[in-house]
Each structure stands twice: as C-alpha cells, then as structure tokens.
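Missing here is one protein chain; the remaining ones are kept as they sit in the complex.
This part shows chain A:
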Amino acid sequence: MSARYDAIIIGAGHNGLVAAAMLARKGRKVLVLEARDHLGGMLGDADFRVAPLPYALRPEIIRSLGLPAQLMGTSKPVETISFNPDGPSVTVLGARTIGLAPEVAQTYATLRARLGRQAKALGVMMLEPPPGLGKASLGEMTGLARMALKMRLLGKTEMRDLLRIILSNVWDLLNDEIGDGPLAGALAMDATLGGAMGPRSPGTVLTLLYRMASHSAHGHGLRVMPEGGPDALVKALSDCVTAAGGEIRTGTPVEKILVDQDKTAGVRLQSGEEIAAPLVLSNVSPKTTLMTLLGVEHLDGEFVRRCRNMASKGMVSRLDFDIAQAPTLGSGSTLQNGQRLMIAPGMHAIETAFNAAKYGDLPERPVLEASYDAAANRLCVSAQFTPHDLTGGWTDDVKARLSASVLAVLEDALPGLSSAVTASRVMSPVDIETGYGAAGGHWHHGELRVDQLLMLRPFDGAAQYRMPVAGLYLCGAGAHPGGDISGAPGFNAARAALRDGRN
C-alpha cells in the first residue's frame, strides 16, 4: 500500500466531487480517483459532453459547500423552444409560454402551477436518505413524515389528485389537460428523456414531477445554466475539494475495491498501485461498482440478482455537430446560446419513436433535445430512443445512419443546418457505458421509475448508500434521488458515511 487516506472517492463526476468536498470539509483526508483525463464525468469532457445542460445543482448543496453563489444564481433560467411543424414554435419558461392560444396558455399555467406544488412536496425527500424497508431509523422516518406533511398541506383535492396521477402516464394526463401538440411534446420529453419509457408508459407522471422537483435560485422547477457553463461548475466543485485539503488524481482507473475481514480496505488501481482507506465512495454506476469493482464473491446471491436485474439500459445517443454559424429557426430567429430546442412535435411522435426502440431498432425519426454552444460553435443533440441493446450492435454504419436521420429531423426545425455542418460526432449508449462506467449506458445509472426510486434505488436492499461490505458507499446517480445534475446522491452519501463514522 503506497498511501493511506480516510476516504477514497471513485470517479470525479459531479456527485463524486460533491461527496469528496463534503468529507474534506469535515476534516477527512480525501482522495478522488478519476479514470479519465478530465474531471466532472459526463458533464466534464469539453470535447464531447454527455450532459451539456448541467442546470439542476441543488442550492442547499451550493450553500453547504460554500460554492460561489453566482454559479447558479445570476444566470437566466433556461428557455425551452418546442418545434411545431404546423405553425409557430412554442416557447416555454416555467408557467410562461409564447406561441399558444391564450386559453391553452392559461390552462397550461394552471396545470404547471399544480404540478409544481406537487413536485415540491415530493422534492422534500431529495436531500433526505430514503427510509429503510422494514426497519427505518427515526431520522429517516422524519424525512418521510415531512414529505407526507407537505403532501397533506397541498389540501385534500390536490393530494387526492397527486395520488391519482402519480403512477399513471403522462399521455393521459396531458391529453386530459392540454391536448397533444408541441407543448405536450416538450413536457412528455421531459418526462421520458434518458429513460426507456414512452409517454404512454405508466409512471411517466412521476418522472415528470421528479424533473420538476429541481430547484434553483429562480424558483422551484426552474433550471439555470451555471455562469461559465459546465466547466465552471466542475471547476468550482473541484476547487472546493482541493481547498479543503482533498486530493484529485485523473487518469487513474480503479481496478478493484479491496476488502479485508468484510470491511473496505482501499482500492487497487489498474497500474497495480494499492491505496488504503477504510471508506470508499463509488460514483460509478451500481452495477459496475458491485459486480466489477467489488466482486460478487463479497455479496449475497439475491443481492447480486437484484443488482443484475436493475433496469439500466440507456436510450439516449449524443451527437455533436460543429457548425459555422448559429442555427436559424424557421421563423428567422437564431437559436440562442443556452436555449433548449425540443424536436418532439407531439406525444404521438415520441411514442412512435419509442415503439422502434422497444424492439431493439432505431426510430426513423428520433425525438431530439438540442442546445447551441456558441463558444464552441457546436449544436449538442440528445437523440432519444436509441437503444443500448440495438439489434445488430452499434457499428459505424449504424452511427452514420443515426447521424443522417438526426440531421434530417433537425433540418425541419433549423432549415439550412445540414449545409452548415462541418463535422459531427456520435456517442451511442454503448460508448457512454464504456467511457463512463455507467452499466447499460444509462444517463441516470438506472431507470428513474417507481420500482427503482426512494427506498428501492438503485434496487431493493441497496438503498441508503451503504453497501453490505462495511465502509463502501454508493454516491452516484444510481443512488437516491438519482439522475440529473443535482449533486444530491453525493451529498446524501457523504452525510451517511459521516454519520456512520460517528458510531
């Protein structure tokens, strides 16, 4: 063993950095080990970001870590433009909309306000450890009780409404309230993005509420791009770690989590170097952490089976198009830096795209989320419903075919784009898997669905961050509350480790 630390964090993704900063600021000697050459994981690669829109870091975490407030506070909330093939595009910012008939806009605003209140009630649990199944501690029950109280405070009608819709599908909800169209398309995209669910899949209301539970200085459900972009966020987090005395090493892939007497003893790097620490927090996906880095021999068979069966097949491909000038919308205006363009003209289009993916094929017309990075002259596109387990595999030909179909879809919304493209790159879910230790290539390390949330995240028996081998914690997106760029799993995992350390 070459060195000894109080805690090792595997993976310098944003959750890992949050966890490392938390521990370092509590006086722990912390080492962060990152396999790749950059920090920030999926949002840190300046050349090709898996997560180009990192706008949901919890304000509580920013405050707790003493991060610069302007990181999240001063930027404008992100606008979403939903492309409409049959008329003017619809622009959405929270409850405000442009391009809708006044009565539809009013109906939507009412719906948005109601969902926002319900999401806020659910959001109470985001920074709480999930309660245990069977034997919950008083602290855990307090978190649950607070959520129950918040739900009760919604009033009888809204609580009843929440319980009615929470497990249902976003298709029915939106059809009932606002009808299909570009607005419903944009909301349904938010409900399904990253996951293997279409608008008609049960549980998609829950994922929509989950997304709306995000919090920024501009209010609940509103998201902001940090000033300075993703790099500024990553730098602020890594500076926080090093300022508190933590060390960060890049290009040091971990090969094995070492175990001694059923307790975590440290890690062995691929280089063969062994580093001792009684505490290891893994920001890598649960499957990779447990099956590959730890090894099934340290785990019970049922636990391994539940881990293997965890739904974590990624559905999103990332495409970057280098373009000579800002893309122009059909209306003549240009897509602004930081704006989000949805090309999902309705829920029907999303469900149709999902149909192909269900059976292992690429949709003819993928539904897209795009954003323009003015600094890099790049259009960053997330193509939804491109399955990890694609029939025939992810060959270069398939990627070229996907690139062409994405460009064809983009061309409708951004006429003339094709001719402006100077270079393009495709990252399939398989590339995300191999590049970022996310088994299945899933953005959120595991589906956000009702049987994989709260006390069931990442799977039954593995919630609450601590793993069966003492001293090992999950601190990545696979853990509660999972997904997105919230930092909450890293925050909660570090607090759990600190609390256990006191005992």
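In the analysis below, a contact is a pair of C-beta atoms (placed from the backbone, for glycine too) under 8 Å apart; a residue touches a chain by one contact, two chains touch by 3 or more; residues count from 1.
In this text, contacts and distances are computed from a predicted model.
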{"item": "Undisplayed chain, where the name is taken from the UniProt record, one of \"G-protein beta WD-40 repeats\", \"Cobalamin synthesis protein/P47K\", \"Aminomethyltransferase family protein\" or \"CRISPR-associated protein Cse3\"", "value": "\"Aminomethyltransferase family protein\""}
{"item": "Contacting the left-out chain in the complete assembly, out of A:144, A:304, A:329 or A:498", "value": "A:304"}
{"item": "Of A:296, A:356 or A:398, the one touching the omitted chain in the full complex", "value": "A:296"}
{"item": "Footprint left on chain A by the chain that the document does not show", "value": "262, 291, 295-305, 308, 461, 468"}
